[in-house]
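Of the protein chains in this complex, one is absent; all others appear in place.
The first chain written gets the first letter, and so on, giving A and B; residue counts start at 1 in each chain.
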Amino acid sequence: MVSQLLLNGLIAGSVYALVAVSFSLIYRTVRFFHFAHGGIYTAGAYLCFTFYSLLRFPLFLAVICAVLLTAVLGAGMDILIYRPMRARHVSSLVLLIVSLGLLIISQNIVSLVFGDATKTLRTFIAQAHDIGGARITSVQMIIIAVSAAVCALTWLLMQFSYFGRLMRAVANDRELSRAVGVRNDRVIMLVFALGSALAAGAAILVSFDTDMTPTIGFGALFMGVVAAIIGGIDSMPGAALGAVFVGLVQQLAAWKLPTEWQDAIVFVILIGFLVLRPQGLLGKRRIGAETI
Amino acid sequence: MESFRCKGLSKSFDGVRAIADLDIEFPSSEITSIIGPNGAGKTTLINLLTGFVRPDVGRCFLGEHDITRLAPDRIARLGVARTFQDLKLILQVPVLDNMMLARPHQAGETLIGALLRIGVAKEEMRNRDEAIRLLRLVGLEEKATDLAGELSYGQQKLLTLACCLATEAQILLLDEPVAGVHPDMADKILDLMRTLRDEGKLILFIEHDISAVRRIADHVIVLDHGKVRAQGPPREVLERPEIMEAYLA
Partner (left out) sequence: MELRRSDLDYLLHILILIGIYAILAMSLDLLVGHTGLLSVAHAAFYGLGAYSAALLSVHFGIPFVLSVILGMLTAILASLIFSLPSLRLHDDYFVIATFAFQMILFGIFNNWTGMTRGPFGIPGIPPPSILGLPIRSRIAFVFLVVVFAVLCFQIVSRISMSPFGRVLRGIREDETFTRALGKNTVRFKVLIFAVSAALAASAGCLYAQYLSFIAPTSFTVMESILVISMVVIGGAGSRWGPIVGAIVLVTLPEALRFVGLPNDVAANLRQIAYGGGLVTMMMFRPQGLIGKYGFGR
């Protein structure tokens, strides 16, 4: 029983990890909460559905196209909406409100085009395996494996690549990075592209296992944000760790508590972290504690 | 008048010592100036004394009151007012509104008071009169209805000082009150500080302008790397060659 819970927690956590990593990547660079990320997530899943189920692309190609197109969408959002507002030095609150608007628009476009009925990418017969007394399907194993691999690759990219250094420069001090010649807007656009691609990946993975509706973005966004904050919004391994933590806690809560209180546990933990340890499990910067 | 002092105060940021084991008693009804090179910890000291930053070790006292871990608004209510290096004011509202905001003990600031409006109008009038009196004292009376953002830099600095007075604080901590200000305005501000001291207030100010320090400080404290390098009357402290070196260096 416990091993099943742990396994389920790991499966859920892997998906949250990808969403959390993608979200925190963007947040660290632009310093406002890009809620429209939830809409990007949804778009990723539905684009894959379009390519695969409607246009009859081979699965691999459908996934690639969906991820790339979602990356373009995310970058487009930045270029068309956020960038001009950044140039006017608006407050992060304004950007947050804009992103809420974009979230609504994207979710409703999906709903208009595809309808609200559930869609599915579940085309494989889920072959169940037994690991230490717990059941896991091959699809779920793929989810864990792919998610872990992508998170690891992203982390390596951030730590060791030229782009990673550029991103961290912009994230740490935008004035300084501009002063040394970094094209901030370019970097930010690429970060949006990458983050959106990762979100699409997460959405597609999830849709192999569960059904899709236009509102999946909200729940995923919520979990991703919570995981990122609990793990430490300034740390990518932290986001992944926070995600697994949230996944496990949710499963334990599902075991012991009636359904209506499951999210409440996550909320309580989130509030606990925000108040007691705002930098999360692995974060370094102290946020929210000192006034000046 | 209560004593204002700190004992064993230390604070580090990310491993860098900003304030190291400070023991200072600020003399009542005197003007004390804190000088020192950039990064010496002067603003941090004000932040520590006013509750905006928590010390790692040490305590601050207002009389017998241990104010070390109190919230900044609590400390302000105990009679300690401060200004900020980056000139904080509500720029989008009139000068008078800033002053009215500073007035303490307003019944109209309770929810019940706001909703039931009992006696609030009278209180507003009293506060308004006092605010205008203070604006007259600092010479900003004509600007009362102008937006704070429309004032010149020097006038805004004067306004921040006036707001401190509006809080009825007896202890004023001023962060660079005359920096970047026209000499005539600087004179005004310095004269005002002297008047306030004569009325019995304890004034602590940070400055880089040594002439200002020479003019009005009763007591000078030299801070460097978070430690007190020297303290005493200005004539004494400022004549010492090693202090002047630290400044010209």
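The rule we apply is simple: a residue touches a chain if its C-beta (ideal position, glycine included) is under 8 Å from a C-beta of that chain, and two chains touch if they have at least 3 such contacts.
Fair warning: this is a prediction, and the values are worked out from it, not measured in the lab.
Trainee: Can you list the shown chains that the hidden chain touches?
Mentor: Output: missing chain touches A, B.
Trainee: Tell me which residue among B:7, B:59 or B:77 touches the hidden chain in the full complex.
Mentor: B:77
Trainee: Which listed residue (A:32, A:192 or A:245) would be found touching the missing chain in the intact complex?
Mentor: Result: among the candidates, A:32 touches the missing chain.
Trainee: Given the contact definition stated above, which residue among A:6, A:68, A:90 or A:281 touches the chain not shown here?
Mentor: A:90
Trainee: In the full complex, which bits of subunit A touch the chain not displayed? Write them out.
Mentor: With respect to the unshown chain, the touching residues of subunit A are 32-33, 81, 84-85, 88, 90-94, 96-98, 100-105, 107-109, 111-112, 115-116, 218-219, 222, 225-226, 229, 258-264, 266-267, 270-271, 274-275, 278, 287-288, 291-292.
Trainee: Footprint of the hidden chain on subunit B, which residues?
Mentor: Residues 50, 52, 71-74, 76-77, 81-82, 84, 88-93, 97, 100-102, 104, 106, 108-111, 113-115, 117, 120, 123-124, 163, 167 of subunit B touch the chain absent from view.
Quick note on the criterion: only the chains that are shown with their structure count from here on.
Trainee: If you average the Cα atoms of subunit A and of subunit B to get two centres, how far apart are those centres in Å?
Mentor: That pair's centroid distance is 46 Å.
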